[in-house]
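One structure follows; several queries about it will come next.
The complex appears here minus one protein chain, its other protein chains still in place.
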Amino acid sequence: MTTETNKKFNIDTVENAANTPDTELPWAELGLKQNEFEEIVKVLGRRPTGAELAMYSVMWSEHCSYKSSKNHLRQFGQKVTEEMKKDMLVGIGENAGVTNLGDGWAVTFKIESHNSPSFVEPYQGAATGIGGIVRDIISMGARPVAVMDPLRFGEIDHPDTARVMHGAVAGIGGYGNSLGLPNIGGEMVFDAVYQGNPLVNALAVGVMRHEDIRLANASGKGNKVVLFGARTGGDGIGGASVLASESFDDTKPSKRPAVQVGDPFAEKVLIECCLELFKGSLVEGIQDLGAAGISCATSELASNGDGGMQVELTDVLLRDPTLTPGEILMSESQERMMAVVTPENVEAFEAVMDKWAVEYAWLGEVTDTGRLIITWEGEVIVDVDPRTVAHDGPVYDRPYARPAWQDALQADTFTGSVQDAGRPAAPAELAAAVTELVASPNMCDKSWITKQYDRYVGGNTAMAFPDDAGVVRVDEETGLGVALATDANGRYTYLDPYNGAQLALAEAYRNVATSGAVPMAVSDCLNFGSPEDPDVMWQLAESIRGLSDACMELGVPVTGGNVSLYNQTGTTPIHPSPVVAVLGKLDDVARRTPSGWKEDGQAIYLLGTTANELDGSEWAKLRGHLGGLPPKVDLTAERQLGEILINASRDGMVDSAHDLSEGGLAAALVESSLRYGVGARIALEELLERDGVDLFTALFSESQARAIVSVPRSEEVRFKDMCTARGFAHLRIGVVDAASNALEINGVETLSLDALREAHEGTLPKYFG
Amino acid sequence: MPRIVVDVMPKPEILDPQGKAIVGALPRLGFTSFSAVRQGKRFELTVDGEVTDAILAQAREAAETLLSNPVIEDVVNVEVVEA
Partner (left out) sequence: MTELPLIGEAPVAAESRLNGARIGVVTFPGTLDDRDAARAVRLAGGTAVALWHADTELADVDAVVIPGGFSYGDYLRAGAISRFAPLMSKIIDAANSDAKLPVLGICNGFQILTESHLLPGSMIKNDHLKFLCRDQVLRVENNTTAWTADYEAGQEILVPLKNQDGQYIADDKTLDALEAEGRVAFRYVGFNPNGSRRDIAGITNAAGNVVGLMPHPEHAVEPGFGPESNSGTDGLGFFTSVLNKIVGGAK
């Protein structure tokens, strides 16, 4: 620990600010709007110092303050029943939500975005995205146990997509693998709308015992404040406020945010350090440093606790001695944590740091003044009410309105459109169509990506990609575990934001139930364009309204999440892409249900009903069409289906289950066959009759609340009776046929598994090597 | 303050996959004059004060025992650079 030598800065002290009210300040360059600057002056009763201006500029940025979405996000906290609160140990507002698993276990999870940095510097952007979300999990007192990565990039054959793909996947693997966190699932979607605005969302999940739960607050006057981990440098200075305020616009001078560079070894050591601190009860409160670095950590810790803190900024350990106080406050250097420690625990705290060779600096202490005071060599450069920085920032009621083009878009249904001409009907045509579908970029095998991730580390991964949910064991004695799935559909949401968001939740909920787990909690990552565009703001408002309504109807609360706005190039936003993560509980992970069949002769059942719902489908995408209305949402049916799948899994009535979503029945049948390389014989005549659809529609429609299961002969009666008792549509559509090595569907030419596999697995290597 | 620079390269007989990837990438950016690339490491050791023969010898030994793996790497240069 060293104190930096005197620097030659013109320190703008509070006293100086009070005496020089007319000094011009670069608030616009820092991303603040005029009204925001005036509000700061009003709050302080004087002009802000340079350091205070830096703090407010990052903390009041869109990314940190949620100023455009806060009004709408309230719905997640409002539309909650008592039943939903039952297992919520920590809700929205903390670093991550915490859910009770029973037996004294708790689980914490959250999904976040790191979009813009991943476009600028794919490897580091994606890597630090993982780093950031993992730190959120640690700061709740948990050991992180797994990560997931939903990715959305541009067209597969665009040269820039390869740049982003190679970098982002290597970065996620490079960072996650080095932390010892298995990657248990994710998504990969290619669509032109994400070309200039790739979406890299990262999810982390951690487990702890109830007594280990920690919160980010600073309480106890006289307790010490310590910053530990990596040294502070110039990473990401202004990153948060710049990102939130500017898009990648060709017409403006390029405003490249300084990208953060991650060091996963430093974070691994930090994880072990923190776990020892928690075990020894050596910290009263802890906060990780992410966007807005020290500005965020100090103001949030202070405002969540007793309200006051005093910090000497020259005590911060620097890796770049030329940083000004404002820059130190804004720096987004990675792998740093801030904690509050009682004087009695200081020695023990230092012992843990020394054991792991982690650097630390005692910056100050908690006070009862209700003010956050930061000094530079003893002179006060920041004197604010921390709540005004961290919580009471501006809140905007952005205007929004249903776009003028929405009606025409919804009227443009796929069926009968020019792109629908020549719809496959003959057996050979249908076979070709199925093969084309499973080879398409969004539906193809993703091993090129997933084999760059460690799925084994920790020894608790019970299920991972390509199954429907990632499953991690929590308790080695009892087999208690959690299942996770993330889903989103930008096309559905573009057609109908309210329903599209509900469909994302429905799909993730269904995926978790398909694995046999009971859905318990939700985390959301809302990726949208500019909130200053009324069309986009309408999409955001409708999506939040839809998602919050659906959460209440399905009884799963949002425990935390993230909003990423300004994902657009020029005036063209991405498709509204609310990514929904659902976490479920499995009493015994040994009972989890895989997504493919193995045993010859098992009966294959289709659960749910099929309608003509091709709008926004993968098939429509292949034909170049986007219009109409997304598939109907039926949350009651999703709940019923979930219960059937969970009970069937628990009682051993099914050996495999795979939910239907993008790509419909065709995709599900192929995936279930290729999973273990075991074919099947399928006959859909009864289905066509019952639901009044033709064979093509039965195969490619994306109707919701459906799943296919394979049922051992000995369980068939019991299974059918259960479905009948619940009044849920179920139909035997075929049988597992191990000898055929093919997927035989009546009316479709034979699909050899070898040919399907070649098509399915050949796509990503073809484009990415 | 003077520095001692140590350069470490993979042994000539070692196939260098990173160098191979780089030489493949250069032409794509318009650099067509390079037939081979090998990637090594450069270390800079700062000395407080004068670099004596003894200190230089220490640097050489550090280079052989820690900074390079003699199974696959050669120390190709050890020199003093004034700050």
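Just so it is clear, A and B label the chains in written order, and each chain counts residues from 1 on its own.
Rule of thumb we're sticking to: a contact is a pair of C-beta atoms (placed from the backbone, for glycine too) under 8 Å apart; a residue touches a chain by one contact, two chains touch by 3 or more.
Note that the structure is a prediction, hence the values are computed from the model and not measured.
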| item | value |
| --- | --- |
| Among A:48, A:173 or A:186, residue touching the chain not depicted | A:173 |
| Options A:47, A:79, A:455 or A:760, residue touching the unrepresented chain | A:455 |
| Interface with the undisplayed chain - residues on chain A | 143, 170, 173-174, 177-180, 209, 263-266, 268-269, 272, 275-276, 356-357, 450-462, 473, 475-477, 589-590 |
| Missing-partner contacts on chain B, residue numbers | 10, 13-15, 17-18, 21, 66-67, 69, 71-72 |
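Basically, only the chains that are shown with their structure count from here on.
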| item | value |
| --- | --- |
| CA centroid of chain A to CA centroid of chain B, Å | 42 |
